[in-house]
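All protein chains but one are shown at their positions in the complex.
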Amino acid sequence: MTLTSDLADTVATIRAEVAHLHAELPRWGLVVWTAGNVSARVPGHDLLVIKPSGVGYDELTPEAMVVCDLDGNLVDGDHSPSSDTAAHAYVYKHLPEVGGVVHTHSTYATAWAARGEPIPCVLTMMGDEFGGEIPIGPFALIGDDSIGHGIVETLRNHRSSAVLMQNHGPFTIGPTAKAAVKAAVMCEEVARTVHIARQLGEPIPIDPDKIVALYERYQNVYGQPEVTDR
Amino acid sequence: MTLTSDLADTVATIRAEVAHLHAELPRWGLVVWTAGNVSARVPGHDLLVIKPSGVGYDELTPEAMVVCDLDGNLVDGDHSPSSDTAAHAYVYKHLPEVGGVVHTHSTYATAWAARGEPIPCVLTMMGDEFGGEIPIGPFALIGDDSIGHGIVETLRNHRSSAVLMQNHGPFTIGPTAKAAVKAAVMCEEVARTVHIARQLGEPIPIDPDKIVALYERYQNVYGQPEVTDR
Amino acid sequence: MTLTSDLADTVATIRAEVAHLHAELPRWGLVVWTAGNVSARVPGHDLLVIKPSGVGYDELTPEAMVVCDLDGNLVDGDHSPSSDTAAHAYVYKHLPEVGGVVHTHSTYATAWAARGEPIPCVLTMMGDEFGGEIPIGPFALIGDDSIGHGIVETLRNHRSSAVLMQNHGPFTIGPTAKAAVKAAVMCEEVARTVHIARQLGEPIPIDPDKIVALYERYQNVYGQPEVTDR
Partner (left out) sequence: MTLTSDLADTVATIRAEVAHLHAELPRWGLVVWTAGNVSARVPGHDLLVIKPSGVGYDELTPEAMVVCDLDGNLVDGDHSPSSDTAAHAYVYKHLPEVGGVVHTHSTYATAWAARGEPIPCVLTMMGDEFGGEIPIGPFALIGDDSIGHGIVETLRNHRSSAVLMQNHGPFTIGPTAKAAVKAAVMCEEVARTVHIARQLGEPIPIDPDKIVALYERYQNVYGQPEVTDR
């Protein structure tokens, strides 16, 4: 398939953004080796841009990024797409408001996932970012729609932008790829902080009304007026 | 409002210092993404210089810093002030000896805050820097004076330069912004070390008289004669 | 011994690769000071290339690497070989499919080794990479064949590419040195994640059939077609 000239320009911009955002994953300690990926929707098209499979973070140039359709088939690019592409594609297909998806095996979030235990909302920054607990998604094997289906069913009726897939690790979503990366960073940070709090006793719960107040203020007020990524 | 020429020079110097000090927060692992802020009082004026809201640490140039009055209103700058500005402003208004304030969600300090448990003074370096335990402040929502009030009421009668706001995280103060940053770094370090000590048993208490002796010696003797930031 | 001209070219290439791969050990936090080593088999010869003993990671040039025979004797190089050379050599001698060996004292893997407890397979990424639990090898003193023998006897009938030698630390193997380094990175990551999961309760087991499915898919499908190192 050849991309039209207009679309090629858009895709080139998104490839550069997705390549650039991958550098945030090792920067914040979310990944080892090649184990994590960022994707972005191509607005107005049934396409996404994602990391190639098994390529190191040092080699992730814009040109190395691949373009796939929303069934996960390769449309443009010199490499095989990430083996998690089907899950990303499923999310874009079923959650039209999502513009970016991130998957990592970040340590503390994955530890909660291994126990199948949601992270309780006991931090104001967790209320700000996630509006409540971070939920657990089902155990699902790679190879068909199971992972994507599990993500969508868990997040569809939830304020949280993160889901911990059981025995597997976190997936995060956002209106943009940058917002999804931020959610991945914050997910690991709250997973770590609540874990450490719990090691020496029980954290104090936050009143659910106050969690909602924190979430609504943060989503509407925080940041610079012109900034669209939360 | 236009700053007078003299004041503009002073503010430019403080903007550079505050921008520079923000680099210490990621350097010592105290913050992720944009979640932490440093401010400094403008000496002799009812003004403070603080980080803009939601701007990444890589973009924190001196020019990006904003000037606010002690009610938290923007006086000079191209960005919105940090959403924590009201709390910083309240501290400067009510504690005239304070020249700098720092707020982070550093992991171990925030974990103690989530349990609402003060950090006991079981390390000589904690006696040196904090003169005793690090206390807990009340749960308070952002949006009015509650956070600032909680900080001031907790620290007013305490040797500690750090307070852990319940379910939220640490605020630290100092005679200068650099001293407040140092207190933030040391607060996280003692929060981590005492946490780890407690994981395998009970730390040995230090006699209160000896804590006072450590504190008084350190505050008066340590460092170079010409250095004013502790 | 003088290397023939053809062999000298091959060895020069492998020396550069082994020197380069040593940089991955501090990069991923697997080693402190000089405590870890990577080796590669010289294909078609009873030779290996390994780190010299007690030399810092900053000084590991290709020229500093040493060539030994499969009894661990120095064949070419200006330094003494790593004190772990006998163990590496034993592995190459008895496991002909192995092209690379790595030894570290990475923190979490060594902690499991200190308790003599295998790491249970409760993470999908662990199924992918190791195909099941990571086993414990016997306690063995340095100085004769005991360590090499323990590694070979433990891994010979096991899917895992990593073994935790009791009270000592992990050894990993792979078809190439890069694959063995990847196994060392993943071994520490799963050791850390499962440790953290276990601190607050019991991880959920993964069905053994599903572990096999994950392993077989990953070993055959993952990565780029032209990439030989898994």
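Structure notes:
In order of appearance the chains are A, B and C, and numbering begins at 1 in each one.
Throughout what follows, a contact is a pair of C-beta atoms (placed from the backbone, for glycine too) under 8 Å apart; a residue touches a chain by one contact, two chains touch by 3 or more.
As the structure is a computational prediction, the values presented were derived from the model and not from experiment.
Taking every chain of the complex into account, the absent chain touches B, C. Although one chain is not drawn, the whole complex shows that of B:40, B:109 or B:185 it is B:185 that touches it. Residues of chain C that touch the chain left out of view are 32-33, 35, 52-55, 79-80, 83, 105, 107-108, 110-112, 114-117, 139, 141-143, 166-169, 195, 198-199.
One chain of the complex is left out; on chain B, the residues touching it are 28, 122-125, 182, 185-186, 189, 192-194, 196-197, 199-204, 206, 210, 213-214, 217, 221-225, 227.
Just so we're on the same page, only the chains that are shown with their structure count from here on.
Taken as a graph of touching chains, this assembly is arranged as a line, each chain contacting the next along an open chain of partners.
In this view the innermost chain, defined by its CA centroid being closest to the centroid of all protein CA atoms, is A. Inter-chain spacing, taken between the CA centroids of chain A and chain C, is 32 Å. Each chain gets a centre from the mean of its Cα atoms; for chain B and chain C, those two points are 45 Å apart. For chain C, the set of residues that touch two or more other chains is empty.
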